[in-house]
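For this depiction, one protein chain was excluded, whereas all remaining protein chains were kept in their positions.
And now, subunit A:
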Amino acid sequence: MNLDKTAYRILIIEDNPGDYYLVDDYLHEYILNPILLHIQTFAEARQLISPDKRDFDLILLDLTLPDIDKESLLVAAKEISQTIPIIILTGYADLNFATSSLSMGVSDFLLKDTINALILYKSILYAIQRDKFLNSLRISKKRYMELFHLSPAPMWVFDLNTLRFLDVNEAAIRHYGYSEDEFLSMALPKLFSLDDLPVLKGLLAKTRMLQSHQCKDTYRHLKKDGTVIQVETSGSKIDFNGIPAEIVLATDVTEKFNQMNAIQEQNNQLKEIAWLQSHILRAPVARLMGLVDLLKEDELEGPEHKEILNHLFNAATEIDEVINSIVKKSKSIRNNLHE
């Protein structure tokens, strides 16, 4: 069989020279040029290993070291190695302990008495491949977590049954003013005023029926300091560590909303002007026209003629007043626009 040409970087923490010699020997049986570093104490390991640099592909760890007991060793080793895979070397006496070490994140354990070159090689290969696979998973998970946590828009995940928050992102914390701990100890209704709880009910009913929701209508949320904001949300149902949940993205549209209101207000003023023109202005105009008709047709006598002229003048004055009030209103709209 051809030797494995990968230059595996392996840290061996083993205080027994005889055992080390054996391991060294076995390794060279299947690997052409392993880069081996042998140390004898855990204190040395602490100095050497830095998770940021990943100087090693794998750590072979003897369970019985002179400077640390085995319980502390596992915890400490996992802590300093972070994601570097660890294989434990141990004797029969520690079999039970070694078995339970797997649940602590150790990749594998080998019994020194039964070890041989192939078993060791296979275990190393397996641990490294598995680590590569886990690593790509970690990266993709990290990417998704970043999408959530670094999103500039507030996002959160809430439990569809209890409505409690399960996760929130930085933007939500910044925007709503609650700390992460506060968020995680409260539930969705806290963002709603009492008056708006029916709105929440409607949203939830929709969410439970559909796989995702897109709320086109804006609705109100409360910040921690009581400020009311207008939000648009969209969300999707997700399984959050086994809990049926919804992930929600909230967009604060308060400014847009206020602008819409201002436009609406202006629209009302314009409608009022239109109404003024068609109704209030029309009345004195009709009066004026009626009076002029009268002047044209009738031969009126002196005092009556004068009276009609008076009425005409009054009607004209009234028209003037209405026009003035329209001008005033138009001006106020212009001023509002320039604000």
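Methods note: contacts are C-beta pairs under 8 Å (C-beta built on N, C-alpha and C of every residue); 3 or more make two chains touch, one makes a residue touch a chain; residues count from 1.
Convention: contacts and distances are computed from a predicted model.
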The hidden chain: which UniProt name fits, "Aspartyl/glutamyl-tRNA(Asn/Gln) amidotransferase subunit C", "Response regulator receiver domain-containing protein", "Glycosyl transferase family 2" or "2Fe-2S iron-sulfur cluster binding domain-containing protein"? "Response regulator receiver domain-containing protein"
Per the whole complex, from A:Asn2, A:Thr114, A:Gln211 or A:Ser278 the residue touching the absent chain is A:Ser278
Touching the hidden chain in the complete assembly: which of A:Ile84, A:Ala98 or A:Leu291 does that? A:Leu291
List every residue of subunit A that touches the chain not included in the displayed model. 278-279, 282-283, 285-287, 289-291, 293-294, 297-298, 311, 315
